[in-house]
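This report refers to the structure that appears directly beneath it.
For this view, one protein chain was removed and the others were kept in their places.
Right, subunit A next:
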Amino acid sequence: MATTAALSRPAPRETTLAERILQDRNVLGILFMLPAAAFLFLFLTYPLGLGVYLGFTDTRIGRAGVWVGFENYESLWGDSVFWLSVFNTFLYTFVASILKFMLGLWLALLLNEHLPFKALIRAIVLLPWVVPTVLSAIAFWWIFDAQFSIVTWSLQKLGLVQGSINWLGDPQIARASVIAANVWRGIPFVAITLLAGLQTIPPSLHEAATLDGATSWQRFWHITLPMLSPIIAVVMTFSVLFTFTDFQLIYVLTRGGPLNATHLMATLSFQRAIPGGQLGEGAAIAVAMVPFLLGAIMFSYFGLQRRRWQQGGQD
């Protein structure tokens, strides 16, 4: 019987080549990745590659360019406005990022305490981040108006200043003003993300440290900060990237003025490429941002994430 049953079992069907290929794990893996890869290529690699290529051409709006090698970069090397925009971008990014980090961390620590209406307060804190940049920029435009600034008016009423404050007219004050607007907008992102990080720190560590007699500063320095450093690395990488490439705030508030004192590389790139029609030079300015951005990412990933740093040690 057993022999009969074995003989009557149908012989296994031979699989076709197509079926074998489709059942191959490696082939399937590639197939599933294809849509994402195509998407990335189309919307990331191609535009980036095109931008880099344009930077080496003299393409103008309405006219295809020819390869000019490093001519755009040589020209920018001798351009004082470009170097001013580089300086402005670094100053803007550096000061705004530090302020956003310090104030954001402070806010996160406060929000991590047991507060009444905790959820509501956290939602409110997110508002500046949620409001479209252009809208908040327009609000700041009024706040910084030379004639109608609410801040100037308040200071005048308090008797602290006599005349009007030239918020966006004086180069130094204009730089400070746009940085203040950027910090206001960026704090919630840092605060909420760090808050999420704070909540992953086991309370037992703090309890143990408290039992050992650690002060609150020692607990912050030796427990909170090291435990938080991986998320700080990620948050600050994003924060630096967002700040370095900021465009809308400046475009609405000053268009890069006064006297180019608030021109960032992104705004100068746009000004030269689109209204100015010099796509090649505009692309070159944009490409010139890439090494700095890569540097910031490298620093965050390979620096801030180092285990020794996280453990409070030295390199």
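Definition applied: a residue touches a chain if its C-beta (ideal position, glycine included) is under 8 Å from a C-beta of that chain, and two chains touch if they have at least 3 such contacts; residues count from 1.
Basically, contacts and distances are computed from a predicted model.
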Listed names "3-oxoacyl-ACP synthase", "Alpha-D-ribose 1-methylphosphonate 5-phosphate C-P lyase", "Peptidoglycan-associated lipoprotein" or "Carbohydrate ABC transporter substrate-binding protein", with the criterion being the UniProt name of the chain not displayed: "Carbohydrate ABC transporter substrate-binding protein"
Candidates A:Gly55, A:Gly104 or A:Gly256 - the one touching the absent chain: A:Gly256
Touch criterion as defined above, residue of A:Ala146, A:Ala196 or A:Val290 at the omitted chain: A:Ala146
Residue among A:Pro35, A:Gly69, A:Pro132 or A:Gly163 that touches the chain left out of view: A:Gly163
Interface with the unshown chain - residue positions in subunit A: 60-63, 75, 78-81, 145-148, 163-164, 166-171, 174, 254-260, 271-272, 274-278
